[in-house]
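Beneath this line is the structure, given in structure tokens, with notes to follow.
Yeah, one chain of the complex is gone here, protein chain that is, but the others are all in their spots.
The letters A, B, C, D and E name the chains in turn, as written, and every chain counts its residues from 1.
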Amino acid sequence: MKLLLVNPNVTGAIAEVMAAEARRSASPGTEIEVALAGFGTLYIENRVEAAIAAHAVLDVLAEKGAGCHAAIVAAFGDPGVFAAKELMEIPVVGVSEAAFLFAYTQGKRYSIVCLTERLRAWYMECAEEHGLSGRMASARAIPVAVPDITTAKADLVAELTEQCRLAVEQDGAEVVILGGGPTAGLAREIADRVPVPLIDPVACAVKLAESLVNLELRPPEKGSFARPSPKPARGLSPALAKLIDRG
Amino acid sequence: MKLLLVNPNVTGAIAEVMAAEARRSASPGTEIEVALAGFGTLYIENRVEAAIAAHAVLDVLAEKGAGCHAAIVAAFGDPGVFAAKELMEIPVVGVSEAAFLFAYTQGKRYSIVCLTERLRAWYMECAEEHGLSGRMASARAIPVAVPDITTAKADLVAELTEQCRLAVEQDGAEVVILGGGPTAGLAREIADRVPVPLIDPVACAVKLAESLVNLELRPPEKGSFARPSPKPARGLSPALAKLIDRG
Amino acid sequence: MKLLLVNPNVTGAIAEVMAAEARRSASPGTEIEVALAGFGTLYIENRVEAAIAAHAVLDVLAEKGAGCHAAIVAAFGDPGVFAAKELMEIPVVGVSEAAFLFAYTQGKRYSIVCLTERLRAWYMECAEEHGLSGRMASARAIPVAVPDITTAKADLVAELTEQCRLAVEQDGAEVVILGGGPTAGLAREIADRVPVPLIDPVACAVKLAESLVNLELRPPEKGSFARPSPKPARGLSPALAKLIDRG
Amino acid sequence: MKLLLVNPNVTGAIAEVMAAEARRSASPGTEIEVALAGFGTLYIENRVEAAIAAHAVLDVLAEKGAGCHAAIVAAFGDPGVFAAKELMEIPVVGVSEAAFLFAYTQGKRYSIVCLTERLRAWYMECAEEHGLSGRMASARAIPVAVPDITTAKADLVAELTEQCRLAVEQDGAEVVILGGGPTAGLAREIADRVPVPLIDPVACAVKLAESLVNLELRPPEKGSFARPSPKPARGLSPALAKLIDRG
Amino acid sequence: MKLLLVNPNVTGAIAEVMAAEARRSASPGTEIEVALAGFGTLYIENRVEAAIAAHAVLDVLAEKGAGCHAAIVAAFGDPGVFAAKELMEIPVVGVSEAAFLFAYTQGKRYSIVCLTERLRAWYMECAEEHGLSGRMASARAIPVAVPDITTAKADLVAELTEQCRLAVEQDGAEVVILGGGPTAGLAREIADRVPVPLIDPVACAVKLAESLVNLELRPPEKGSFARPSPKPARGLSPALAKLIDRG
Partner (left out) sequence: MKLLLVNPNVTGAIAEVMAAEARRSASPGTEIEVALAGFGTLYIENRVEAAIAAHAVLDVLAEKGAGCHAAIVAAFGDPGVFAAKELMEIPVVGVSEAAFLFAYTQGKRYSIVCLTERLRAWYMECAEEHGLSGRMASARAIPVAVPDITTAKADLVAELTEQCRLAVEQDGAEVVILGGGPTAGLAREIADRVPVPLIDPVACAVKLAESLVNLELRPPEKGSFARPSPKPARGLSPALAKLIDRG
């Protein structure tokens, strides 16, 4: 099967970090196709950037989704993921959504560890939107500045590991999610240094997307995720306009 | 003072309905300036359209916000309103936000009455995002199709009034919000036909925006609504790119 | 318009502090009339004093409400405010209610800073009664005794400012409410020393009351805030007895 | 032991109905002393009347509490019960509080059945104040007017029984509380006509008060129920003023 | 009346500690009969042991319940208590359930203090199952190992008292529950060293069971606590099999 991994920011290096972990986690026969947002910022940290990214995700899906069996919105925070589920006929999952769901199988309370303070509010709101914040113990950021987001995973491994440990010891986390695209793949590297299960959102999203493809659930005809009626649009990319104004 | 009323869809006729009510509700000396989204759909009903509208709202604010004392995101559902609060130095309020807040002063349970079934999910999610869904009694749509959204207020007054009454009698609503831009101004027309206070979101947003301008609250330097650090952006409108990458 | 500011305790000096801020915040043409509780304690800090104050507030409203366009229950904690909304035909708002509602427009989590430890429980219960405790980050009291409640605002400015800062740094508050009548007006004085918006409950209550007067919402005929049926009463002040046993 | 049953309204006939059930439920050696509110209304149905009653309850307790081992606030809705717990050195329980607590032992969802529509809001708010509304299935009132509140128990037995049954069948109640002083004692009469446990609030309050007396829990020195510091009061009854301004 | 105190573990010494407190708390005429689990572990600390204990409790009740007026599940955590309520015709209460309910009468927030860290998760889940976790301030364990669980009450009195104090000072507890069978009876010993009411779960369970026997509530015929229809069972003890497959 073919999974479309949509990177909602415009930085190819982050997309490659995530794609590498996605390929490591994929089952035999699963192909990962990567697509970058056509507009937006280098790295998404706040509601402004996430709002723009949501639109960009829909654009990418409209243009590149055809021929894929499922899509992954690959920025922790899941910009536009509910709109994408509504828009597309194939399953769409967010990396946060997948991380939260697998975290629920591992313990009663989870924490998120991420790179910058600013991300925390967005991540907490994302958990609320998914209805999965009830078991969040904390969202922790490392207390140092990130010199280069594309190499943060290697540069800041000690700081991130320390926050994982503190989440367990001080916040009572029974499972820890490493939130954020740039740290994809880190969980398997530091698993033996943290005393509880460590969740890699990209790996989880690949397993969730594969599972949904295999389950072959029927798409909704009713409810708020049924595909909307066609409607004329103005000023959108041709692919997105066509998908919204099907006909 | 000057208030910028941002219509997040591309339909001028709906903007005019809202602007008329905004001007009726404004205090002496308050000027209402109207701006339309530069891209999007004719009328916002679902998460896809709301996601695109959120980006469009930021675009409009970046281009037209200068010189205004406050801004109103004028589609019930408040697309992009939290991002807009983060982006702008002036107060930004959503019409839903204002309606919910004033509804809280009038009763213990409120209902929303709106034009189409599809809007209900979006409106309920909006109330959740504001942390103001705890007192929602119901969200009701009229059970007939809307032939022309721009004249719906006049065409469907009986159906809307009936849903308001049912919200009181069957759902226990102690206050009813008439949700949706096209019905702005209807509350004052049918107030005597509904036995509880009727909330007009546009009117409330004008009073809330005026109040915030008068209160002169200081903008946040800390927390998730402090203005984000500048960051290079790609593919955005010049005004929005400039505001995001200040410098 | 004429707003009746009801001070639920019997201390005129506190009423004057609040009245001064109310007048500073009022729009041109708004007149502030002040009334003191006819019985009760010097300063309300606990449920016993608040219960007595609730009765006293109804008494004052019955006696002085005629001719006013709206009333403000002016003790943080809002003693009797829901009963007052039920009793009166004019809009009645509490200073806590107003503070919470405006706080919701400024950030995702608010803290209350107040003068004495004992007040915290009452203030937290007040937020719950309004259905607005979901976003409370903390309620903090200064850790020193208050020698004179009527001059506390001037005497304890450093201690209060410090608690505001701690609410932001330690509790994650994105907006801070200065709770309590004796500190009315302090927010504007120390706004530049706290890095998030500072809410003055009296100022907010004035804007909220003015807005409600301008919105001219119809009073409820149904629901729990519709005026109760007349009923004989015994042992009450003539004005209150008359209002309860209308006829 | 001696239990003081405080009737927060001014109607002796209702107090007698409750006292009779209290005496039927009391253990050997428990004496029930009855006291009426010194001021207020004939029957409490709304927030206005409950606010006045809360003050009246404190007054009665201050005057009659000495020499009693515990007190019962005997109007469903528990006017002033939290203030009373704070004020008194003896245990104070509300009839609602007792009913909710015993209901929790009998099923996962409870309903309240009461005499008038207006009572429902007050009763639901009471459950919220106690933190015991999470398992409420419904609050139902009989759909007919109550000609005489003092004989309602006998006059309306069929209507009350029917609502109990509907609470089970339509609302999923697993236990039903007969709310309201005038129906005290009815539960034992109609128990065989309702297919789930029926809770009599007065009976429960007697058992709860007796239990608390026997448990001899130490009174709090810290927290919001520790007795408040003495404070001068104005315009109160001598007994209440003395209790508040101990010294 | 005769109360059956079921000790869900297999350690007679713990049962004796609890029985002693039960007898101290019982009213004149109440007889306490003690029964031990027929299988299980020495002391219950986790979900594995609690799951086995739940079955064991049902077994004991089936064998020893006849002739008793009520039963007490006497391990904090209440293993099997909801199943037991469903199975038995007599009232069944858990010691946790009783402790939570009485704690609700004493303050707005309660803490649990217990012997081992591992117990905390189980105790918190128990409060959630009862729908009574909303007012929990914290669950604290002493920070030292327990050398001998049967003498822990005497050996660790200082450590337990210290955690009670910390619950008040640091967590805001207004009432503290001493959780766990081995510490039954300790509350009355250290009451004067903790500044808030101290709850003994066994004592509360005795008062609750006595009250329920006296209230003579009718058993449910409908709802999830009505006795299940008979059903063949395999591999169970004769007494339990007979009770499940009545006939």
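Methods note: a contact is a pair of C-beta atoms (placed from the backbone, for glycine too) under 8 Å apart; a residue touches a chain by one contact, two chains touch by 3 or more.
Keep in mind it's a predicted model, so treat the numbers as computed, not measured.
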Touching the absent chain when the full complex is considered, from D:His55, D:Lys85, D:Lys108 or D:Arg140: D:Lys108
Touch with the omitted chain, as defined above, among A:Ala20, A:Leu42, A:Leu101 or A:Val157: A:Leu101
Contact residue for the chain not shown (choose from E:Ala50, E:Ala99 or E:Ala152): E:Ala50
Touch residues of subunit A, complete complex, unshown partner: 25, 27, 91, 93, 97, 101-102, 104-108, 130-132, 134-135, 168, 172-175, 188, 191-192, 194-200, 203-204, 207-208, 210-212, 214-225
Positions on subunit E contacted by the hidden chain, ascending: 10, 38-43, 45-52, 54-55, 58, 80, 82-83, 86-87, 118, 120-122, 125, 128-129, 223-224, 228, 231-236, 240, 244
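Everything below uses one rule, namely that only the chains that are shown with their structure count from here on.
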Contact-pair overlap exceeding half with A-B, pair selected from D-E, C-D or B-C: C-D
Mean-CA-position distance for subunit E and subunit C (Å): 44
Where subunit B touches two or more other chains, by residue: 108, 223-224
